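Subset of chains shown; positions unchanged.
Each chain gets a letter, A and B, in the order it is written, and its residues are counted from 1.
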Amino acid sequence: MPERELTFAQAVREALAEEMRRDSGVFILGEDVAEAGTPFKVLSGLVEEFGSQRVVDTPISEAGFTGVAVGAAMTGMRPVVDIMFGDFITLTMDQMVNQAAKVHYMSGGHWKVPMVMRTTLGATRRSAAQHSQSLQAWFSHVPGLKVVLPSTPYDAKGLLKSAIRDDNPVVFFEDKMMYKLKGPVPEEEYTIPLGVADIKRAGDDITLIATSSMVQVALGAANLLLKEGISAEVVDPRTTWPLDEKTLIDSAQKTSRVIVLDEGYGRYGVTSELAAVVAEGAFYDLDAPVKRMGAMHVPIPFSPPLEDVTVPTEETVFEVARKMCGK
Amino acid sequence: MTIATMHPEAGPVTAAEHEKWLRVYRKMLTIRLFEEHVNDLYTRALMPGLAHLYSGEEAVAVGICEALRIDDYITSTHRGHGHCLAKGASPDRMFAELLGKEAGYCRGKGGSMHIADPATGNLGANAIVGGSVGIATGAAFSAKNRATDRVAVCFFGEGALGQGSLYEVMNLAQLWKLPVIYVCENNQYNEYTHYRETTAGTILGRAAAFGVETALVDGQDVRAVHEVASRLVKRARARGGPAFLQCDTYRYGGHHVGDINREYYRSKQEEYLWKTERDPIRILANFLLDRGYADAASLDRITSEVRTTIEAAVKFAIDAPYPDVDEVEQDVYA
């Protein structure tokens, strides 16, 4: 029997549907999540199965309904909040950082906040500066939160199920350009633990540590590198927090050369942390400085020829890797 | 609160009045034809990304901007083409911006949702719902504190009523008696959800609670819009304080150009009725004809002139070059 394939969007939807069937406390809260199924149509069909009590359309009040989710999570439910564009998390920072992330600790472990915030990241959609950011670094900086960055339909489903079952606030970033990406997803139930990196492709000469959208870019670059006789290992941390440092460092020690890729801004970003972890952990094994590649340090421009140069591509990663390997 | 859906009987015709309504007609038509071409560029895959069309709501932007001076400020929204054109932007540089060309108002960096133009007091369209309420209020703060008599108009859709910052700044504006007018374009829908499902209580009550002057107007009737806007602008200019104007209106098309199948959230019948019975351009045309300000031929002439301008503007934009790739790192910092 051929393996079943789902799109990334379908995998997300299936994870939600399964968890909503399993646990009546799980519900969805967000703008145009019900009949519209979100502008990306990721949630299509859920309101038909679960009703408008569990797939709840909200006003355009990101701060307000994120706060509602925190309170609902504390009192026995498992909200999954939908923030349409990752750029709008700006409006939820107080509720996520000063409330959700700290409630468990501040209360001496007495209250819990089992909620998930699903949101998006990624540029090159011609959506300009306020709809193209990849702001995962902010939440990764905050103790009390977990941050998930799935890169395949398989991972999206397994990680989302774990995120929903987790007793902590978890932020789940989906690359909006990846929703139509297809990949194998088994029929049988499975979950993927948070905090375990995945070697997406084994290799010996160079390690490409990549998150979310950049995993596909890294895999593409690895293909190009192979033609030059360079064997690249692609490592996907899958969660920036908790972070599976060991798998990253092991790979770096093996290959001695590392590029770190994330679609967020490189400066004070996810690549800074991953590079620092690798540079420290594999200090005596590296043949070259860890190279970081992220979004150019500019607001994302609208104009296509400009936007296209702001994010790493297979070709630019290939070029950097080739040079690092001395070819 | 005042409800302004009717006009006092017209006084004697003046040349200025006559000229004004013809200018208003031309502006509304410019927006309508501009948007038709935006849609056309989209369907022909000549425009990158999406755009949110203003067709059906022209009377709001034009009626209000006609009450403003060029040095007054506006802030606009994701559905901003109408506001920008009404405040004085020219279609050629607008189209250029929509296509990401260097000749665009933002050198192609902003696109449809970020058109801004100091020359016409346009502080910028804004892709964050409610994102510009603070900016408009700040411009009014500045106008007052620099001892000018400028006024700021903040356009937003009724969806922005969901954003708490609107209430924060209305409180500030009223405390400080700032010359800002909050214009709520109630086109009935927040994306794909009817506003009644997202809006408890009343719209005007939300401004009145802060002591802000409120008014409601039929947003399809440009003369009504203009009349109440003129009054509120005059009041603001004279340091009378902020106001909140609700304009009931309708967007003819989808939430954006790609929103084609809309029947799950609104009926074709509803759209048909608005387009045929409540069209702002037709309502004004009837007035112009009734009053003898224009005849069918002169209206046709205006239409064909506007069409010519718009078509030339489209061509200008299509032919214009993209910015040089090196520009990507320019203008991050001033």
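The rule is simple: a residue touches a chain if its C-beta (ideal position, glycine included) is under 8 Å from a C-beta of that chain, and two chains touch if they have at least 3 such contacts.
Because the structure is a prediction, the values reported are computed rather than measured.
Asks: Work out the full complex's chain counts from this file and present them as a formula in the displayed labels.
Replies: Expressed as a formula in the displayed labels, the copy numbers read A x2, B x2.
The criterion applied here is as follows: only the chains that are shown with their structure count from here on.
Asks: Taking the mean of the CA coordinates per chain, how far is chain A from chain B in Å?
Replies: Distance between chain centres, rounded to whole Å: 37 Å.
Asks: Which chain B residues qualify as touching chain A in the complex?
Replies: Per the stated touch rule, the residues are 48-50, 100-101, 106-114, 126-131, 159-164, 190-193, 197-199, 264-265, 322-323, 325, 327-329, 332.
Asks: Show me the residue ranges of chain A that touch chain B in the complex, using the header's touch definition.
Replies: Touch list, chain A to chain B: 31-32, 35-36, 39, 57-61, 63-64, 87-88, 91, 125-131, 296-299, 301-306, 309-310.
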